[in-house]
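Missing here: one protein chain of the complex. Every other protein chain is in place.
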Amino acid sequence: MSAHLVLQDIAIRYATKTIVENISFALEEGEIGCLLGPSGCGKTTLLRTIAGFERPASGMIALRGNEVASPSLLVPPEKRRVGMVFQDYALFPHLTIEQNIKFGLNKQSKSKQQQRVDELLSLIDLPHTKKRYPHQLSGGQQQRIALARALAPKPDILLLDEPFSNLDVELREHLAHDVRRLIKTEKVTAILVTHDQQEAFATSDKIALLNEGKLVQWGSASELYDQPNSIFSAKFIGQGALIKSVIKKDNDGISNLHTEVGNLGISEKVAQNISNDSAKLLIRPDQISLSNSESGICVTLISKSFRGGHYLCALETNNKQLLTALLPAQNIPSPGAQLYVTVSLPSTTPVIS
Amino acid sequence: MALPSSNTTTSTPPQAPSVLIRLRSKFASSNLFILFLFTTITLLALPVLTVFSFIFEPANDVWDHLVNTVLSDYLTNSLLLLLGVAAGTLSMGITTAWLTSMYDFPGRRAIEWALLLPLAMPAYIIAYTYTGLLDFAGPVQTYLRDLFGWQYGDYWFPEIRSLFGAICMLSLVLYPYIYLLARSSFLEQSVVTMEAARTLGAGPWKRFFRVALPMARPAIVAGTSLALMETLADYGTVQYFGVSTFTTGIFRTWFGLGDQGAAAQLAAMLLGFVLMLILLERYSRKQAQYHQQSSRYSIHKREVIPGIKGLIASFLSFMPIVLGFLIPFILLAQWALGETINSAFLLLAWNSLTLAFSASLLALTLAIILGYGQRLFPTKTVKAGVRIATLGYAVPGTVIAVGIIIPLAWIDNTIDAWAIETFDIGTGLIFSGSLFILLFAYLVRFLAVALGSVESGLQTIKPSMDDSARSLGFTPFQVLRKVHLPIIRPSLFTALLLVFVDVLKELPATLILRPFNFNTLAVRAYELASDEQLASAAPAAITIVLTGLIPVILLNRSINKSTLDNHQ
Partner (left out) sequence: MYLDFFMNVAKFFTKAVISTLLLSSTAALAAPEVNLYSARKEALIKPLLDQFTEKTGITVNLVTGKADALLTRLKSEGRNTPADVFLTTDAGRLHRAEEAKVLQPVQSESLSKAIPASYRDPEGYWFGLSLRARPIMYVKGKVDPKTLSTYEALATPEFKGEICIRSSSNIYNQSLVASMIAVDGEANTETWAKGLVGNMARPPKGGDRDQIKAAAAGQCDIAVANTYYFGKMLAGGDASQKAAAEKLAIFWPNQDGRGTHVNISGAGVTTHAKNKDNAIKLIEFLASEDAQAWYSQVNYEYPVREGVEPSKVLAEWGNFKADNLNLSQLGDLNSKAVMLMDRAGWK
């Protein structure tokens, strides 16, 4: 148990209803983890369990090598040294900003408390808000105060529950980077819950992808993007199309995936993992490019949306296979036109059975 | 009376001026509404203003006499009484509200609603019963003397008929105001805020004192001010216990010394007191606001207190019920058993119920109009007007009655004179000679109660809700009907219940203003009890209590249901 936070085989149940099951992962000190998944996947419940609000039905949670939760043990949140930023910030409306930040600092001397408040306020760039009340600040400012409040007692772990969901999109991305910078400056280990992959990518070192109460995949952002281990991962992370493929062995005994857009050689190991003869191949939009000759694949342009310099295009092959492609803005005809494209199939392209 | 709960500064819609402009341009009726608002306010303020008008009678030697002799007594006693009742009701009300809303312990469900029972017990009746029980000549002390062979002076026993006794009696019947409002505030508080406090390392005590309690402050202040106004207006208990307060002083000066001016000056001082308290509270609150920021409710889970601690919690929250309800109720029941009940008695009960229902519905309607009026037109004038219109709550019933009869009888006589001159037909006493005057008196006296509840309900609705409904094409009145009223339903029930029970118990104004041959339970109970015939008073007293129980139970069920609805 060398990792900073360890979750081992966690299951959470309300009465007979299982919320999450078989969750195991570990986070090193200073890392930012992310619980990513669609709503209802159990990510918030899992976060609340780490915080100490829920008791796991099975499994174990350890923080800095100490067990804090198991079916027989529940260290309450106030004893766990966790900091938490809530979706709606949950700032105390009756306290000033300064009092809010000081709330968790009662064990320190007055001057140290003051110093910490000043330090955090300048870190979040809101040094003049001390004497104001939460309702006098904007949503983004409140969010940063909530973060400062949670960071103030230097918690062992910082938990953020959908911290950006109440903000507008522009602010969201800006703040996501800010938050990552702050967390890294404070050298805190953190876990963030979100349903937004952009947020996850912008903030996190490790991502736990959850679906229907199960941990689908655990890894870095690029691992999740480049090597989705399931249809769910592939669909949830990034854009792209899953196209049908059939496995065939060529004369040399090497397995090949035959698809409408070309064939791909795969290793024996991968081939063995595919249970039957058919599999899905993930094609990311950036793998598709326009072909200037008729050597390419003929597709129909269904729709296009402008992405600044590029169009994100929905394409359909003659066999009604849908593809998504990111194509340079020049030379894109109106929907309904026919195009020729080529698909590059690098060896790392994931195959999902 | 001004309820400090109404955090009107924050319920002001940010776009208030624009709302106003839009209203003016769109609805010619808004001018009519404002006119109606001010007519209502003026009418309601009339009695208090009538009493105040006596202030301008020149001060005479009676005032000097009061200052030289009894005024300091009135002041100290009233202050001590207020402080004592505040301490008593706050400690009982908040402890029980906190325990029953946050924890689970043996008997919690039953205790939760039974804690409202003392609300049905008029203060003067509980004072009579405890005196009967604990007085020197009462059964408890007599038993002790017989048991130990003591004589007078041999032993110490708390004197029930004292300032301390009055504090106890009033606290026992008034704490439900705080319990009721604090509990719903605790239940409505965002669970997330408490969780945030936990993650910041706050244990149960810190969470209570630093988060839950300050956040429930508007509700607690509202409850406390209700309790303290009732305390200031109480006459029956302090008079019976021989405690000289402002209220007994007003009576004594008015009726004993026959000096209306000095009495009104005392009454004005009393109101000054009240206003000062309200301003102090407003000031101390400054800019902090109490809107629930979270719209997200988690299922509110009660923590189970196990074992001995659980039993202690049960005991703590059961004591107010025993002292404030069970003991006096059992005594009354025992006395009532020896008495007979006839059909005349049923008529009394019918009169009381009819009056209480009509008055509480009227009060609720007016409270909604005034409360919503303040939200639509949050100008200083409107707010000040509403405060003045509700000052009647802190004025003793007899003073209100006199303040009502003078202007109303004048209006009646003027109409009558005009009618005789014009049509040669006398109209008699249209208002002051009928039940109208009684209902009017109840409104003046108890509108504050209904308004406090309605206002604290409206306060929980964010101004953006108004705007969103307006933007969907609803008129302000449709918004009220379709959005506000359904949302604040629990507060409306609270308002209805509180006024109902108050009217049922109301005594001095009823006594003076009722028409011929019209009696109520309170009048009967009081007449007999004040004639020192406690046993004969018992059937009427116990009927007040029992009738008061019906809405208490109804209300409790609707509160439970609505909080449950919110949490789902």
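Annotations
For clarity, chains are labelled A and B in written order, and residue numbers in each chain start from 1.
Heads up, the rule we're going with is that a contact is a pair of C-beta atoms (placed from the backbone, for glycine too) under 8 Å apart; a residue touches a chain by one contact, two chains touch by 3 or more.
In this text, all values refer to a predicted model and were calculated from it rather than measured experimentally.
Considering the complete complex, the chain that is not shown touches B. Contact with the omitted chain, checked across B:Thr40, B:Ser78, B:Thr96 or B:Ser244, is made by B:Ser244.
For the chain left out of this panel, the touching residue among B:Ser53, B:Ser358 or B:Thr475 is B:Ser358.
By the touch rule set out above, chain B reaches the unshown chain at residues 62, 65-66, 68-70, 131, 135-137, 139, 141-142, 145, 151-152, 159, 161-162, 239-242, 244, 248, 251-252, 254-259, 338, 350-351, 353-355, 357-358, 361, 398, 401-402, 405-406, 408-410, 412-413, 416, 426, 428-429, 432-436, 489, 492-493, 496, 508, 511-519, 523-524, 527-528, 530-533, 535-536, 554, 558.
Going forward, only the chains that are shown with their structure count from here on.
The geometric centre of chain A is 54 Å away from that of chain B, both derived from CA atoms. Across the complex, chain A is touched by residues 10, 190, 192-193, 195-203, 206, 210-211, 214-215, 217, 287-291, 293-296 of chain B.
Taken in their complex, chain A has these residues touching chain B: 51-53, 76-84, 86-96, 103-104, 106, 133-136, 149-150, 153, 155, 159.
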